[in-house]
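The complex appears here without one of its protein chains, the remainder shown in place.
Per-chain residue numbering starts at 1, and chain names A and B are given in the order in which the chains are listed.
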Amino acid sequence: MKKILIQTLFFISFCIFIFPKNASAKEDQCYVCHSTLGGKPAELFKNDIHYKKGISCADCHGGDNQTDDMDKAMSKSAGFKGVPKGDNITAACVRCHADSAMMAKYGAKIPTNQFELLKGSVHGKLSIDGTERIVQCITCHNAHGIVMVDNPASPVYPLNIPQTCGKCHSNAVYMRSYNPALPVDQLQKYRTSVHGMRNAKGDPKPAQCESCHGSHGILSVKDVRSSVYPTNIPGTCSKCHSNKQYMAQYKIPTDQYANYSKSVHGIALLQKHDLGAPACNSCHGNHAATPPGIESISEVCGTCHALNAELFSKSPHKKAFDEKKLPECETCHSNHDIVTATDKLLGVTPNAVCSKCHQEDKDPKGYMEAKTMRQLIDSLESSEKSALALVNEAEQKGMEVNEELFKLRDARQARLESRTMVHAFNLDKFKATVDKGLKVTSTVTSEAKAAIHEYYFRRIGLGISVVIISFLALVLYLYIKRIEKRKEES
Amino acid sequence: MNYSNEKPVRKTRRDFLKYLLMGGIAGLVISIFYPIISYLKPPKQNEVEVSSVKVGKLSEIEKDSGRIIRFGNKPVILLRTKTGELKALSAVCTHLNCTVQFRKDLELIWCACHNGKYDLNGRNISGPPPRPLEPYRVVVKGDEVFVSKLT
Partner (left out) sequence: MKSFWKNLYGWIDERVQLEDLVKFMGKKYVPVHRNSIWYYFGGVSLFLFIIQVVTGIMLLFYYKGSSDLAFESVQFIMSKVQFGWLVRSIHAWSANLFILSIFIHMFSVYFEKAYRKPREMTWITGMLMFFMALGFGFSGYLLPWNELSFFATKVGSDIAGQIPWIGEPIKEFIRGGDDVTGATLSRLFGFHVALLPGIFTIILGIHLILIQRQGISEPLHLEKSSSKEKRTMPFFPNFMLRDLLLWLLVLNVLAILAVFFPADLGHKADPFSAAPAGIKPEWYFLFMFQSLKYFPAYILSIEGELVGILLFSAAAILWLLVPFWDRKSSRGEHNRFINYAGLFAVIFIIILTILGWTS
């Protein structure tokens, strides 16, 4: 009972608030005149959502929309503002669109923070003449034919966004006046990407400018808060690419982000904030985002891992992999869930990758080479470990070992170099690198052993001194005894 | 009492004991003075090198070359440019601590681990390194080259 009463009261007050405007309001005289006069604005306004909601021209332009007398309607005393210029345009929109009560009145479910976001964004900065912001609401949304974002006629409908942004961002002369270093080929590149090609074909789901850069609060790539700042990129991409339902029709995996965040690169970028580590765009490109082709994977990885890529490209594996259509680096190292390559990856043990192709029965030579390489690097690691243990023992015994610790750096360096040298897939070159390291560890081992030996040698020296002193003490004692005996006898 | 017999025996025994005593004293003196003399002889590295390291002769460092030297327990790269200028920088890469090297062909300092590049002033110009290499001071006294910390 109570519930029904409240609902009825609500309905009545709703009607009182809403309907009088429409019921008792007379027609919008501005529109009446201007639609008869002709002219684009009125024609566009016919389809405008504001018109459909009963908002009149006067609500933005001011003036009296009840009189058909032009002078009265468009007089300053009636509040006529004319065509707003500069920031006044946005101010006119903001008057309602930042007012949540007002938006609720019209049953709008859109956010009300657009202006706040715009103010803090790159576009909210002053234009080159210093009189207004770079962008006004109408720059992207149009002035008179504004429709909802999900309406294909809207310039900010997903299929239209690239052109809308490209209006300025592909204009080299225009962009030059703001940031000469900023590229202007994003749209061109975008059209070559998977996202861009599908977008061109009429699919609104793939990413377009707004998906990654945002709409109102667009920030510079160098801004830590930006959705396209390197540490934020994986999250931005995964918004779609980790969403199984969203990606269902495209039949590509959705585990990339999960794998990436576990990987060496993911941990480096996302947890350690190492900006040198690659994000999605480092390997896939920004606007021309496409997974690298099979033959170009080593080039892509090679932008950082230069030596490995160069060695690989010169090795027999390059031709073999390309012919077999095996994705180069990815075959052994995986693409997204790349883990720290340890020595365990090399060789013929269960976890190693070599024996997956070089099986013992089918390719005994390759199998042996892989096995040998693994043995070599294992021997380097163990000799490094034992050298370090000896150095620590010497240090504990009080010997100074800074020089030996320094030399061990070279051993570590040799191990890193041999892991790189693996990619030449050449046993002789590999052995040469490992031998360099083994030479260092054997030097350090012998030096550490010498230090420990010195420690024990001291005890021998002590033994000799103790013998001498004790001998002298004994002789002195006998001498004293003799002196005193003589004294007694005399 | 037969003095004539006892005295000679005692005399030899006395002399023997005295010889032993002299020998013992000599042994003691040697085992004390040998360490003292060795101690006072200057060791190969003349004095404790904490803030400055002697690298070698200027005439032995080629132009347009670079080498790694040990400073305490850290590596430092010593460069001599084409014009003969000497520079010393920390050789620990600011990305993930690998040891950098001088690349004559690229005319810069290179890190093999992730292709990081620094110019000859240590500034990080390409690749992952986030910071420049720390500079050290180079002083030339006569023909000897010394590297020391900057502060």
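The working rule: contacts are C-beta pairs under 8 Å (C-beta built on N, C-alpha and C of every residue); 3 or more make two chains touch, one makes a residue touch a chain.
Everything quoted here is computed from the prediction, not taken from an experiment.
Hidden chain, full complex: it touches shown chains A, B.
From the options A:Arg95, A:Arg225, A:Lys385 or A:Arg458, the residue with contact to the chain not on display is A:Arg458.
Screening B:Pro35, B:Gly84 or B:Pro130 for touch with the missing chain picks out B:Pro35. From the options A:Thr8, A:Thr131, A:Gln163 or A:Ser470, the residue with contact to the unseen chain in the full assembly is A:Ser470. Even with one chain removed from view, chain A keeps its contact list with that chain: residues 398-400, 458-459, 461-462, 465-466, 469-470, 472-473, 476-477, 479-480, 483-484, 487. Residues touching the missing chain, restricted to chain B, are 28, 35-36, 38-41, 43-45, 47-48, 50-51 (touch as defined at the top).
Simple rule for what comes next: only the chains that are shown with their structure count from here on.
Taken together, the chain A residues at the contact with chain B in this complex read 274-277, 303-307, 402-403, 405-406, 409, 413, 416-417, 420, 464-465, 468-469, 471-472, 475-476, 478-479, 482.
Against chain A, in their complex, chain B makes its touches with residues 14, 17-18, 20-21, 24-25, 27-28, 31, 70, 72-75, 95, 98-99, 112-116, 127-130.
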